[in-house]
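A single protein chain has been omitted from the complex, and every remaining protein chain is retained in its original position.
For reference, chains read A, B and C in written order, and residue numbers begin at 1 within each chain.
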Amino acid sequence: MIRGVITRGVITSRRVSLALAAGFLALLYLGALGAGFLAPYGFDEQDREHTYAPPVRLRFRDGGGRLHLRPFLYIGVEKPGAPGVYEEDRARAFPVRFLVPAPPGRTGARVRLFGVEEPARIFLLGTDRFGRDQLSRLLYGARISLFSGLLAAGLAVALGLLAGAVAGFRGGWLDQVLMRTSELFLALPWLYLLLAVRAVLPLDLAPSGSFLLLVAVLGAVGWARPARLVRGAVLSARGRDYVLAAQGFGGSDGYVLRRHVLPQAVGVALTQLALLVPQYVLAEVAMSFLGLGVAEPVPSWGTMLAELERYDVLISYQWMLWPAVLLTGVVLSYHTLAEHIRERLQAGEV
Amino acid sequence: MRYVASRLGYGLLLLLGVSILSFLLADLSPGDATAEMRLNPRISPGAVAALRVRYGLDRPLPVRYVRWLRSVASGELGWSVAFDAPVGPLLWRRAGNTLVLAVTAMILAWIVAVPAGVWAAARQGSWGDRLGLAASAVLLAVSELVLALLGLALAASTGLLPAGGMASLDYDALGGWGRARDLAAHLALPAVVLALSAFPVVHRHVRAAVAEALESPFVQAARGNGIPRRRLLWRHALPAAAKPLVSLLGLSIAGLLSGSVLVEVILSWPGLGPLLLQAILARDLHVVVGAILLSSVFLVLGNLVADLLLYWVDPRVRGT
Amino acid sequence: GSPATQPAGGAAKADDGPRRGGRVVAALGSEPRTFNPVTAADGASLSVIQAMTANLVHIDRQDQEAKPALAERWTVDDGGRRYTLVLRPALRFSDGHPATADDVVFSFQVYLDEKIDSPQRDLLIVGGQPIQVRRIDDRTVEFRLAEPYGVAERLFDGFAILPRHLLEAAYKAGTLADAWGTDTPPAKMAGLGPFRLRERRAGERLVLERNPFYWKKDKPYLDELVFLTVPNADAQAVRFQAGELDVVDRLSAESFDRLSRGGARRGYQLTDAGPGLDLNFLFFNQNDLGNRRLPELRRRQGWFRQTAFRQAVSAAIDRGSLVHVVYRGRATPLNSHETPGSHWLNKTLPPPRYAPDEARRLLRQAGFSWDAAGALHDPAGERVGFTLLVVAGNTERGPMATLIQEDLRKIGMDVRIAALELQAVLDRLFTSYDYDACVLGLDGGDADPNPSMSILLSDGSHHFWGLTHGGPPAPWEAEIDRLMKTQIAERDPAQRRRLYDRVQEIVMEQRPLIALVTPNVLVGAKAGLGNLRPAVLDDHLLWNVEELYWRQR
Partner (left out) sequence: MPENRQPAEAVNPLEVRDLSVCYRGVHGEWAPVVEEIGFAIGPGEALGLLGESGCGKTTTALAIPGLLPANGRVVRGSVRLDGRELVGLSERQLEGVRGAGIGLVAQEPALALNPVIRVGEQVAEVVRVHRRLPWRRCREEAARALAEMGFADPGRIFASYPHQLSGGERQRVTIARALVCQPPVVIADEPTASLDTAVSVEILALLRDLVERHRLALLLISHDPRVLAAIAGRVVVMRAGRIVEQGPREEVFRQPRHPYTESLLRRLTPPTPTDGADPGSGEPLLLDVRGLRKTYTLRRPFGAKRAVDALAGVDLAVGASARLALVGRSGSGKSTLVRCLALLEEPDGGEIRLGGQDLVALPRRQRAAVRPGLQLVFQDPAAALNPRFSALDAVEEPMRLQKMEDRRQRALELMEQVGLPPALASRPVPRLSGGQKRRLLLARALATRPRVLFLDEPFTGLDLPLQTQIAALLLDLQASYRFALVLVSHDLDLAGSLAGEVAVLDGGRIVERAAPADLLRRPRHPASRELVDAARTLQGKMDGVVE
């Protein structure tokens, strides 16, 4: 209420940012699903002549100053003796082509949205150390990271919401048991557990298997934190008159929890969710280290972000920051959505 | 008081449980403290086997556990295979260093994030708020490792701050004031990096909780009595929103010892981090269990503090 | 290789000889775990101990020859079975206590003690018998070997002489293995090295000071040697760049290139000392699986045991791009297990060739075939594919695996990478044998064939691809066994070389291990540091720490 007075004229801009956020996420998810079509290359296609190649420059004006409607580019050639320094070879221009047939490969796509004729390469976002196209890897990587991050965070928060709400609402021994369990989960030597789990699994995990494993593990490990936070939010709910009233009408504990108590914690839970999604995308790196993540050459944002953890990459190759930029966008979008949901719930409009 | 005592009792049980589980899981996971030596062609398998015997790694799990328990009881806290030394002295000094870093970072993070969050809650949708959200989104999207590396790059290129370590080489020659300045200079980088990585979490929780509290009718009513906005935010909304934040604080305390491992490794902070990382990879089990137990103590304390604070901030809960 | 030293930016002007004073700050990747030379096995401890102790004989890190150290001379007789060493006169430990033949005898007694089980003990077992050490007089010691040993002088390089007056009590009490832990007060330790410990700050640094009783005249020149613990390799490079470290070792190629760009301005010099002794290699699991239930692996071992298959894999790997992508060109492709950093390399071997067509030919001859999609099938029609085990998080072998995966895909093999944490890898290599192939790296130790014994002998403890063999399963393996066992006793260097050259040839032909590349040794130091002579042997920079000094600035 106070906000309405303090912040003026933000209703419309809020709509805009909501639309932006939803649009951005929709685009990303579509991009992930349609990676086969949108990506100009397969995620594992290496071009060892172009390691750490910077993004190509799309040009419209040629050497003679003529303007072209169809953008074109030049081949980048690594300067001899200077690894990582590329110069354009202006001898021949390669126009960008649309709806090009895709060579048979791991990804199984038939047609790609755009491409250029060999030997030129269209690296719109540059390449990694193996000369793999960053854009393509980002798109394919989103398949795993966007879904696993959200699912794992969702699982953790859902479990946490349940445990925290029950503990805060019921109190007494149940509270004690749940909270002491959460402490145990927080204190547990997860690393060893995961190592032990890894040891009994077969050496080569199918991507779908490791995906599910990832989600399950992160969700199971992560519930304790949200649980404690939710409990904090819920604790005083049991004394509220309307909660008592609902119990008085014969509402079961489950019902009262669901309808009256949990909404108290929605704000905390949504905040946790928005925080956990990026954390879990990053956590995948740690899992890869234990052999539980996705294996090369399959890309994920997590492993792509891990590249940044090498000093030279971080300092020298700015285009390697793209996954971080996109993840930032994802975080902001999720946050905007969460915020909107919370507001709607608060206003009782949902 | 009875409550506190019983919680501490549970805490002891937790420590016991965690130690048992650690031993069990470490036993199930591949490798042991001598395995790394096997890769060295200059060390014969016989020598490795002898080491295993010497440290009792060849004994059955329960025997090893009981031995460890005994050593804990004697204050040694187990025996490190890597250092061939009791674990206790290995941990204490480093844990102290870690605490210096982590506590500073935590204070820094909370001191900045709480006002920022409250401020943002009062001005939701404003440009300042959006900027804060965007900044915290960036911080969430890059790992603290990357932050630490950036800090390192900054220190190296500007030369304003030392690029790691905890004390200058001539630390011992400095006077009291000089030592404090020296420590502060070395602390600045890792503490800021850690604080930055903790910032988004606190900021967002504060913002969400205060925003929710601002919607409550009692804030409206207080406003009706002319309570100025600043006091509304700080005295009315923030305490009313404090419950999840108190839980968060408890979790922050719980993570004091374990949250700074990577930053310590990158910025060569002589804390538990490098030791622990090495011990985990090398399966120096007693060191790992010791560190786990130590941070479990903080976990228990943090949650206890949080629960006591929870009762303190909410009189409605206090009454029941 | 010849060190390609980059010119230091204007710092190296006329030098008026070594000067006393100053300190050198170096970095350690991890904390030393002990100061006890008898039990130390990790790199950090050895680096520090190296500066605090001395050996009887010293292998020159540059020409890789044995030079006198504590022993000023020695004689060999009885067909290479007896060595008589004479100590320098008036040797003193760093606490001022005189060092005599008794200390030498005591030291070897300790190293040989079964109960202590020093990791180096095995080196002192020659021909199945421990060597015998006897005091002749105060300065003379006699060593007896059961069999002739080709490079016995080398034995005396790896064993620091211990102060009997400080350690005998612990030895008698049976606690010598626990002595000299990192908490030991400096006064309780002493050595014959150029430096002695002054102060230790746990987890942070070690400060070593000049040993006033050091036996080399006027040396060391430095007053202090400081080891900082800097766990992260990138951080080491950055702190070197920031001037907080005076020397930096084992730079990555990326750091090396980046630092080169600012060298002149910053006043440091970087050295690419050429190919080192580290070996990266790939091998297939040919272990006898006994009654382990690994049917798939058993089937695939059918391929792994075929020489043609291994040769094909080797030919299909583009080592050039390993060098280019992983080491930015600062590495050398290998065709056999010995590296160009060692003068034992068989120079007549051809350089490795990237030959996918050759690989295809070999496979076709062995009955393999390709389907329409280009996938490789074995004679029984099975799709050819395997998992490639690699240590997770390793910045060298990890990318190598990715490159190899792609290379082998081109000849139709379906390689899946399994990156596991080190211990899990070791468990599979040594215990469960549940893996197909593995990319592994070994630190080069000594430039001598003998350390390779445990890898090459068919019953060797590090015969990774066939730990279960216990004997040669094939004639060529038998030949390697024979050659290696002959060379160890051979005292004629030329003859030894011939034998070992042949071993390298066999390894290249049979590819029990597929050698990949060896990286160059990349180091850096402040420009004003005199007498710095980077070597490919460990310790690349500080091996002659007693001779280092600061030039006039």
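Heads up, the rule we're going with is that a residue touches a chain if its C-beta (ideal position, glycine included) is under 8 Å from a C-beta of that chain, and two chains touch if they have at least 3 such contacts.
In this text the structure is predicted, and so the values were computed from the model without any measurement.
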Visible chains that the absent chain touches, using the contact criterion stated earlier: A, B
Subunit B residues that touch the omitted chain in the full complex: 216-229, 231, 235-236, 239-240, 242, 313-316, 318-319
On subunit A, residues whose C-beta touches the chain left out of the figure: 1, 3-6, 236, 239-242, 244-251, 255, 259-260, 263, 345-349
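Throughout what follows, only the chains that are shown with their structure count from here on.
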Separation of subunit A from subunit C, taking each centre as the mean of its C-alpha atoms, in whole Å: 42
Approximate Å spacing (C-alpha centroids) for the pair subunit A, subunit B: 25
For subunit B paired with subunit C, centre-to-centre distance based on mean C-alpha positions, whole Å: 37
Multi-partner residues of subunit A (each touching 2 or more other chains): 195, 198-199, 311, 315
Interface hub residues of subunit B, defined as touching at least two other chains: 29-30, 149, 152-153
Residues of subunit B touching subunit C in the complex: 29-32, 35-47, 50-51, 54, 82-85, 89-90, 93-94, 97, 149, 152-153, 155-156, 159, 162-167, 169, 265-268, 270-271, 274-275, 277-278, 281-283
Subunit C residues touching subunit B - in the complex, by the definition given at the top: 23, 25, 30-31, 33-34, 36, 39, 41-42, 117-123, 177-178, 181-183, 201-205, 207, 226, 228-232, 234-235, 238-239, 241-242, 244, 421-424, 426-428, 430-432, 442, 445, 451-452, 454-455, 461-462
Of all residues in subunit A, those that touch subunit B in their complex: 1-3, 6-7, 10, 13-14, 17, 171, 176, 179-180, 183-184, 186-189, 191-193, 195-196, 198-199, 225, 228-233, 235-236, 238-239, 267-268, 270-271, 274-275, 278-279, 282, 285, 305-306, 308-309, 311, 314-315, 324-325, 327-332, 335, 342, 346
